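Just one protein chain is left out here, and the rest sit where they should.
Up next is subunit A:
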Amino acid sequence: MGYPHRSHERETPVLSKHFGDPAARTLQGWRERGGYVALEKALKMDPAEIQTIVKDSGLRGRGGAGFPTGVKWSFMKPDGKQHYLCCNADESEPGTFKDREIMRWTPHALVEGVALGAYAIYATVAYIYIRGEFTEPLEQVRAAVKEAYAAGILGENAMGSGKTVHVHVHQGAGAYICGEETALMNSLEGRRGNPRIKPPFPAVAGLFGQPTTINNVETLTAVPHILNNGAEWYKQFGRPDNPKSVGTKLFSVCGNAARPGNYEVPLGFNFGEFLWDLCGGAANGREIKAVIPGGSSVPFLTAEECRTAIMDYEGFVAAGSMLGSGGVIVFDDQQDMVRQIARLCRFYAHESCAQCSQCREGTAWTTKIMERISAGDGTVRDFDTLLSIADNMTGKTICVLSDSCATPVVSGLKKFRHEFEAKLKPTPGVVGYGSTATAAAAPRAASPTA
């Protein structure tokens, strides 16, 4: 697949500007493209000043939660403690593959963002936790870190500033849950990736018990652009009537889309225009039936709802879904939604860390019922059972993996109930002796005495 698509005048490549350009991967290539200017500038500033600029820019976390980055950074004060920055590069949300491409094509952009972020929160050590399966991004980021150390960009005297910034790459080992920030910290510490109860929040007691900030790859990569161009520049991207969602965002498009891939657009973009004009609608000339707009854990939107939805944090909520991580999964009109929801449940059942009973039991139970319905053995009572389980799975666990499994089930039952009903086992009629009805004939044929 070629990068970038750039088929539309309103695509705004900021982070994705150098995707597809192998020369941008090297330190020299990255410097020729304006790399490390922001870091050099930042190292001469006071960290609190950087925090203010990022706060003013309106940048929000791009990993899914959307918490304002500058505000998160401002929790970190110069208190004499060892601080840590963690870059969450454990991208595992089905439908999302933007961080992978950032690391593959512009690894130095990430290293610069991480170093800058670490300095801005008074941390001297930062870890980039990359999921184990991302072999190529791992290789690229490791090479970039090595080059940056060799060039004196990282280390005891970063860029000759007298400041210390260490960046280390840490490889995960295959666990979706490690993308949850507290599970990621546990994993980095050499533990099972079980999420931790909050509070204490990472800013108080995070990695190795020290104040820690965790940011997504896309968030940290945006920071050097903000430092270079200013908070006002960043705020120009977005819709004028919604100052809460600004900047550009990478949306990963997959499933039955005609042109899957990563697209960078300003927040506030029209989702209908995005789906049909940029991504070409459904593949093979088919119609779109449903879309998950923000990674597998957010509610479905029907094709009609997609036409009017606005692509920002508030816009997707207003449309009945969420921006999440920006992973757009397209389902065409031939897809069996019951089967796909069952498959999603199976993913969450597989990935539950099993720490909370509501999640451990709920994800497995939901999967079994969904697969039974999908196989044509469900009954109408299963719908109530599913909703009841989903209710017990939502908001009652340490992290939101359980909620993420319940979401497609509840959303699917609401929007595609007719498909669920069409799959139900036919209700047997009351059949007496001598009847020739099919319902009565089947068990007789199976009987060994027949």
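Following the convention adopted for this analysis, a residue touches a chain if its C-beta (ideal position, glycine included) is under 8 Å from a C-beta of that chain, and two chains touch if they have at least 3 such contacts; residues count from 1.
Here is the rule we use: contacts and distances are computed from a predicted model.
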Chain excluded from display, named as in UniProt, from "NADH-quinone oxidoreductase subunit E", "Acyl-CoA dehydrogenase family protein", "Protein-methionine-sulfoxide reductase heme-binding subunit MsrQ" or "RsbT antagonist protein RsbS": "NADH-quinone oxidoreductase subunit E"
Which residue of A:Thr26, A:Ser74, A:Gln171 or A:Asn242 touches the chain not shown here: A:Gln171
Option from A:Glu264, A:Glu351 or A:Asp403 whose C-beta touches the chain left out: A:Glu351
Per the touch definition above, residue among A:Arg33, A:Lys235 or A:Arg339 touching the missing chain: A:Arg339
Which residue of A:Thr106, A:Gln140 or A:Ser187 touches the chain not shown here: A:Ser187
Hidden partner chain, residues of subunit A it touches: 1, 82, 91-97, 100, 131-136, 166, 168, 170-176, 187-193, 208, 252-256, 260-262, 296, 327, 329, 331-332, 335, 339-340, 342-344, 346-347, 350-351, 353, 371, 374-375
